[in-house]
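Some notes on the structure that comes next.
Complex shown without one protein chain; remaining protein chains in place.
Labels for the chains are A, B, C, D and E, by order of writing; each one numbers its residues from 1.
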Amino acid sequence: MRISEFQKNERIDTNLLVSQVLNGMASSGAPYLTITFKDNTGTIDGKLWDVKPSQLEIFKSGQIVRVVAEVIDYRNKLQLKVLNGEAVDQNSVDIGEFIPRGDVPLEQLRKTIEDAIDGIDDFDIKAIVSAIYRKYNREIFSSPAAARNHHEYYGGLATHVAGMLKMADAVCQLYPILNHDLLIAGVLLHDVGKIRELGGLALTEYTLEGKLLGHISISQTMVQETADELGIDSEAVTLLRHMVLSHHGEYEYGSPVLPLTIEAEALHYIDDFDARMTMIKKELDRTRPGEFSSKVLSLGNRSFYKPKGSE
Amino acid sequence: MRISEFQKNERIDTNLLVSQVLNGMASSGAPYLTITFKDNTGTIDGKLWDVKPSQLEIFKSGQIVRVVAEVIDYRNKLQLKVLNGEAVDQNSVDIGEFIPRGDVPLEQLRKTIEDAIDGIDDFDIKAIVSAIYRKYNREIFSSPAAARNHHEYYGGLATHVAGMLKMADAVCQLYPILNHDLLIAGVLLHDVGKIRELGGLALTEYTLEGKLLGHISISQTMVQETADELGIDSEAVTLLRHMVLSHHGEYEYGSPVLPLTIEAEALHYIDDFDARMTMIKKELDRTRPGEFSSKVLSLGNRSFYKPKGSE
Amino acid sequence: MRISEFQKNERIDTNLLVSQVLNGMASSGAPYLTITFKDNTGTIDGKLWDVKPSQLEIFKSGQIVRVVAEVIDYRNKLQLKVLNGEAVDQNSVDIGEFIPRGDVPLEQLRKTIEDAIDGIDDFDIKAIVSAIYRKYNREIFSSPAAARNHHEYYGGLATHVAGMLKMADAVCQLYPILNHDLLIAGVLLHDVGKIRELGGLALTEYTLEGKLLGHISISQTMVQETADELGIDSEAVTLLRHMVLSHHGEYEYGSPVLPLTIEAEALHYIDDFDARMTMIKKELDRTRPGEFSSKVLSLGNRSFYKPKGSE
Amino acid sequence: MRISEFQKNERIDTNLLVSQVLNGMASSGAPYLTITFKDNTGTIDGKLWDVKPSQLEIFKSGQIVRVVAEVIDYRNKLQLKVLNGEAVDQNSVDIGEFIPRGDVPLEQLRKTIEDAIDGIDDFDIKAIVSAIYRKYNREIFSSPAAARNHHEYYGGLATHVAGMLKMADAVCQLYPILNHDLLIAGVLLHDVGKIRELGGLALTEYTLEGKLLGHISISQTMVQETADELGIDSEAVTLLRHMVLSHHGEYEYGSPVLPLTIEAEALHYIDDFDARMTMIKKELDRTRPGEFSSKVLSLGNRSFYKPKGSE
Amino acid sequence: MRISEFQKNERIDTNLLVSQVLNGMASSGAPYLTITFKDNTGTIDGKLWDVKPSQLEIFKSGQIVRVVAEVIDYRNKLQLKVLNGEAVDQNSVDIGEFIPRGDVPLEQLRKTIEDAIDGIDDFDIKAIVSAIYRKYNREIFSSPAAARNHHEYYGGLATHVAGMLKMADAVCQLYPILNHDLLIAGVLLHDVGKIRELGGLALTEYTLEGKLLGHISISQTMVQETADELGIDSEAVTLLRHMVLSHHGEYEYGSPVLPLTIEAEALHYIDDFDARMTMIKKELDRTRPGEFSSKVLSLGNRSFYKPKGSE
Partner (left out) sequence: MRISEFQKNERIDTNLLVSQVLNGMASSGAPYLTITFKDNTGTIDGKLWDVKPSQLEIFKSGQIVRVVAEVIDYRNKLQLKVLNGEAVDQNSVDIGEFIPRGDVPLEQLRKTIEDAIDGIDDFDIKAIVSAIYRKYNREIFSSPAAARNHHEYYGGLATHVAGMLKMADAVCQLYPILNHDLLIAGVLLHDVGKIRELGGLALTEYTLEGKLLGHISISQTMVQETADELGIDSEAVTLLRHMVLSHHGEYEYGSPVLPLTIEAEALHYIDDFDARMTMIKKELDRTRPGEFSSKVLSLGNRSFYKPKGSE
């Protein structure tokens, strides 16, 4: 049974993803939990009163749990009164039922990306990119591109990269001064550190590495480690590391160096442009023609207008 | 005779464009002028001692003047010791000999732009764009896109617009949520005010309107005036004015409103991207592989690296 | 019956201005509305349960509606349980009963402003200002000067302009270098675009034009359109447009150009000074001597101290 | 003989104010001085070769010195080749011959200021202001209001204060909520610390106190010291100190607290307005109608336009 | 009876510190108070319904009051339903029971500080510091160093100063260029104005002087007043005042001048370092190893990680 189908007063017994757990204490002194549950149809809050220590081990953020509960009405919203929970073998469940996926089929993304790697001419660059995509293949094709805001779903990273690859191709045709191999490799590598920055079953929590190092430095070091393994020590390694480090474009957004090659500058713009178009589209899809969207925090808190007559 | 051919100690008698005039006073109390002359092969400084009042009327910034002078050597650079100057009928000269042109032939630019206008479906939008391009045709195809930095030459505005039109087409294919008519019209209209912002025969001086109003406000008002004349009062007019006003993307760059439609956001990025690629290319063209370019003031004073092995 | 007189448990049947409407959905799936009602004595929230589609058309933001409701007590505050609503002919009601007015009588404002226009000597400037005040007379004398913060009431724009005119007169006497005609015209024109920026019956909602263009650009274009109509093309038009564009004084406050004439600089200061004095006064009027006011968001979140012994 | 009358090749023997001294060393190892001399008609540079130690004691910045020199021409500018210098009894000379004065006669300034002090009703406030103006009378009426930019001349502080007093009077009439006594006292006291911040005979060099403490803190402490001496301990003392401390209006301009009373806010605006009008006027007085002034560094490097037809 | 021991449904009758009072009005029109009570074991909110005017005089922020109340449960938190309150002779209570104290015994702090004063060699500096510590001895040893964030307890100022004195000693040994007397005196004097900036019995409310002047200006003026009293007028006074004024290191943090001596720069760093280490330690003490602390607003809203294996 799916969250979107829950009805008031019914009793449910189904697997749900625990996405957040907050501890509380009742005035009686008894501990209770406020838990946010998730599946790929929606989100619902729940309360577990008089928690037993064993239950604290079961209801952990990022775990899929078998939940027995009553659906109640609290201040005009549905809520779960959790009666019991049971640990579930995390490998026996299909994570795809609990977290959203993008619109583009994975196989299509895979083809776009593999074609791009094949299209690289430079021997060293191709070797580094291929090695990283071989080593981390599973993670790269499942990771989201961000914990929230844009491409925040299963396969989001690959979707973001595939979108940028197309843009990079178009841009190389319009501005022939750009080195196609460098720019394509920059697109493919710029965010690979996300696979270590984000963790949890749902891949949307920051890991310790993610918080203390950030995906920019993780990605950059992965490039160097791979070059070490392959024994590559050419200028191209420095140029790739530079593109990774500078792709946020500004110090205040976490790039320790500013773009100093034309490909690094182009990479920054393509990345930013894809993220922005994707975020605005997501908001406009929920907005009626002739109205303004909700405010988008990561775009300077702007609301976007959807013109009358837009479909 | 062209500036690039001037030799030390020779006497020249040729037409030159006066691009700057500074007044000085010798210790004897006699006034003198320091004049910068220009043609499309280069630039040279000159001095005119013991100026007569009539000469002050002849040597004016933006004028083409017949100059009689001696070429001398001053601190290892050539300089003109101006002996005399004579007013020239400004309509009898070919301005193209005095200011640089872009690489793309005008006819090709004209075709790209006319095709883009033809491709607009929306009746009101097409009417406004067509009317403006008809009314200001000559100015739009001769004006530079900026006084310096990028596209700072005869036809620069049209070159900039044509480059952006191609990018806009590519972007509309990759992000189908974008309204093609609006984005194309935004590209065509965003900088039309440059034709009033910049003036002088060489079209690279700011006019009073340019300094006190800026091309953003001039362009926006031109759109409204044209809509008034055509009796168009639809939402499209507001959307076009909004794109023009917001295309610099930030208050600090002179946009009084931030982009609030997805087309306005896209227009800002395409404009910025074309300007940046063009500025960096201009610098890298003068830089040897394996070296850093000069610092580019309008790109945060960065120097750009040209990788070894670049052609 | 007025909002300030509502008593718990009584039933009311009276005209009220709908100032905000929020949609909700009860857990039963039935839609309900949370409506904020207003008259010139106060504000009260209401709930309309089990909304019928026809009611959605009646309770619209900016409409005056005949409301039948019960006054109830909800968490120590009065609230309306709306029983029914009925459309009202908007022209048959006196808007003045529903929105607040300023302290200065309209006739006095009108005289101050008309005297100022009469006092302009320059022919072109006087023609432009007169034409705009003739064309938009009704709107200018009813519009607020802002949606909130200061002069946010019926006639607020005229009150703000009249206050600034007096200050401008004083300043011209103390600094005779100022061109009186330009400064007075700047005061009269700087905010006229507010009449299109703000809309709704209560004139305190931003229109689409207001949000996408802003009153600065609207005002500036109105000046140019009027000059077009009058066939005036003198430097004065550019100077007036410049004063309008630059009167916020900083890019980050939405001025696309900074003040570049002494009159533009003075206009910016007089505008800012009047707004600040008015905002602080409004807060201090609600503060007891020896205490600090509430924080004023638009003044950098400062609280202002009212010295002991102030009346 | 005055600087404005110096002629090439003549020998001069006259008193001059030394406004700056720079040490140099010739390649022979011999020390020389580059000295800037000043009187109230102008400024001229000079060189003193092969300096003797005794001369180092004579040519000191801020001293009036009897100078014997030849007027020579160096790169089209007049310069002094200093032959000798002789110490002069500083009390025997009229400093007014060496530094510029303002346009308003001192007696008129004195009257404006004394009337303002007389007009204060509050006993404590009047006592503090009177005591400070009595104690520092000579310095207050001779000090400039700044080392450069505006009111940078003998009597400049009093001129600035007198101008602000008139503005404060006008403002109090237009905004009756303002406490006249506080605002007038704020105007009179806000810059008194300038008399210790600036020193040298010409009163345009920063003293050690000036550099390490700044006139804001010096002024504020002078108010407290005077209150201590008079045994005044009322809230008015805190309000006066607050106005002094906050009158620059922003932390970045050296105010350790922001204005938190309406009088402090008004004082800041009046001070800023007077400084700005004075600076722009000074530039426009040197600019021809229809042209832009030089850039004004302390006004954000703007150039101001002087409209055609301005006198 | 202490707040930490309160139980649901019991009746209490005990002295409590009133730390905050908010006025409300029930829908019946009757006024009520929301009061925050405090002792050194915790904090609890209370409601007093149907307030009598005499009670308004008793329940005032900063007062210790004898409270009779019922402990109730409101939304899972304990709350007081206040039945009555009675004024208490503020001198008869031990303030130490109501506000927290630091870990270091007062006598130890006193010794560290007195030794530091004894260790000053310079006669003038020692005289000024001694005089201030003699005059304000009681306040200096009881005042907190801040209203919140760090050292926000009885004796906090002395604790902060003592910690900085040790750091200053270490720093003087490592960087012998530092003048030990100046730096030690700077540490001792930099925050003395806190004793006037903060007030209330609990010494954690800002006074009017504190809000309008700030502790930096208060401290600086105290140094000058003391120098006046002692008849000291040497450069050392200016240097001490400078260190006090500049110790926040940046204009935006309320320093009207930036550090311009090496001792002023060192003082700023030692002060900042002690505050930061103390704030982070306070948060980490509440954080489990392997987890992140709460966000610390005054440290740029960062959360700090406590490594696994930390005690």
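The rule is simple: contacts are C-beta pairs under 8 Å (C-beta built on N, C-alpha and C of every residue); 3 or more make two chains touch, one makes a residue touch a chain.
All figures in this text were calculated on a predicted structure; none of them were measured in a lab.
Counted over the whole complex, the shown chains touched by the missing one are A, B, D, E. Which of E:159, E:179 or E:255 touches the hidden chain is settled by the complete complex: it is E:179. Residue E:167 is the one among E:56, E:147, E:167 or E:230 that touches the chain not shown.
Contact between subunit E and the absent chain runs through residues 163, 166-167, 170-171, 174-175, 177-179, 182, 235, 239, 258-262, 265-266, 269, 272-273, 276-277, 280-281, 284, 292, 300, 302-305, 307-308, 310.
Residues of subunit B in contact with the chain left out of this view: 8, 73, 76-78, 292, 305.
Touching the omitted chain from subunit D are residues 24-28, 208, 211-212.
Keep in mind that, in the parts below, only the chains that are shown with their structure count from here on.
Among the remaining chains, those touching subunit A as well as subunit B are C.
Comparing contact pairs by residue number, the interface of C-E is reproduced by A-C among A-C, A-B or B-C, since over half of the pairs coincide.
Note: Cα superposition of subunit B onto subunit C, rotation of 180 degrees, nearest 5. Copies subunit B and subunit D of the same chain sequence form an interface built mainly from non-equivalent positions, shared numbers / all numbers used being under half. Per-chain CA centroids place subunit A at a distance of 44 Å from subunit E. Note: centroid distance subunit A to subunit D, computed from Cα atoms, is 61 Å. Multi-chain contact residues of subunit D (touching two or more other chains): 235, 239, 260-261, 292, 305. Taken as a graph of touching chains, this assembly fits none of the simple shapes: it is neither a line, a ring, a star nor a complete graph.
In this structure, the chains touch in the following pairs: A-B, A-C, A-E, B-C, B-D, C-D, C-E, D-E.
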